[in-house]
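Yeah, one chain of the complex is gone here, protein chain that is, but the others are all in their spots.
Now for subunit A:
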Amino acid sequence: MTSLRRRLIVTVLATVVLAGIALGYAALAPSAAAPAPSGVAAGSPLGSGPRLQVLTNGLLSTVTRADPGGPREVTAVRCDRAHAAAGTVACLTPAQALTATSLVVMDSALRPRTTIPLTGFPNRLRVSASGRMVAWTLFIDGHSYATTGFSTQTGVLDTRTGRTVKSLEEFAVTLDGRPYRNADVNFWGVTFTADDNRFYATLSTGGRRYLVEGDFAAGTVRTLRDNVECPSLSPDGSRIAFKAAIGADPAQGWRLSVLEVAGGRITPLAETRSVDDQPAWLDDRTVAYALQTGDGTNNTWSVPADGSGTPVLLVPGANSPAVLA
């Protein structure tokens, strides 16, 4: 037996000791039905224990919370964006030569449960904390962030009722207290609250980007404040992590920040590089996000949610972080 093998076993034991009883989807995969595409074999060197789901250059993967920079399980499931919560795994599949993108909602063993064909280019994706609501954002019409006049489409699926809203632009908008309609309205970056009805998102119109609060059942949204993009609600529901355009000008980049829902205080986080991502909470104290290097390599970083500390490289070569258990 080589030294490597021994080290692996030491790692596995350490992981098990630290793990507690929670299981990520990958650990459940060996019992999955035949079509489950998970590459995780029994006796995985990652062992059991809490995991993070990430995308490794578009391949759905998991790492352990205990050693997120260590060995990872890499499946054959391809997603341009992924997210997961409470046993629901959501994936925006890459557009292929003959097929557009689609939303695939899977169970914890990566068995597809719902597939919704979509038009556009994957941009954001969220599953509510209960696993019930799935919300996505796509670039459409071939436009983009970086030029003026880009367009997005944001939709929501209620996995319990099957209700699908293909575009939040169907919702009634109240802007600064008044009913509002404008053809230039775009939404992106949804995050649901614990009741699986109320949500936050970004609304863009007239060159400004607002934080909105929405009511899924009522089909309404109202603006709360300016210059808040890609909100992400903390597990305890008290704070929203987001990206704030520097000088309210996206061309200058974005500062990762946290907004207190009650009181509205904003704290810039210790990450000073421009973050163009919808942040994800690892726990009530820590926010994770992806940064990209010039050659297109994504790396997932984390930083304390209270403005203290320094960014830490969490998962090299990965983006779309989500807590599995």
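Going forward, a contact is a pair of C-beta atoms (placed from the backbone, for glycine too) under 8 Å apart; a residue touches a chain by one contact, two chains touch by 3 or more; residues count from 1.
By definition in this document, contacts and distances are computed from a predicted model.
Visitor: What is the protein name, per UniProt, of the chain that does not appear here: "ABC transporter permease", "Calcineurin-like phosphoesterase domain-containing protein", "Cytochrome c-type biogenesis protein" or "Sarcosine oxidase subunit delta family protein"?
Guide: Going by UniProt, the chain not displayed is called "Calcineurin-like phosphoesterase domain-containing protein".
Visitor: Which residue from A:Arg51, A:Arg72, A:Arg126 or A:Arg209 sits in contact with the chain not drawn here?
Guide: The single option touching the absent chain is A:Arg72.
Visitor: Among A:Ser48, A:Ser61 or A:Thr191, exactly one should touch the missing chain; which is it?
Guide: A:Ser61
Visitor: Which parts of subunit A face the unshown chain closely enough to count as touching?
Guide: 1-8, 11, 38-41, 43-46, 55-59, 61, 67, 69-76, 78, 80, 94-95, 97-98, 121-122, 139, 142, 144-149, 276, 291-297, 299, 312-313, 316-318
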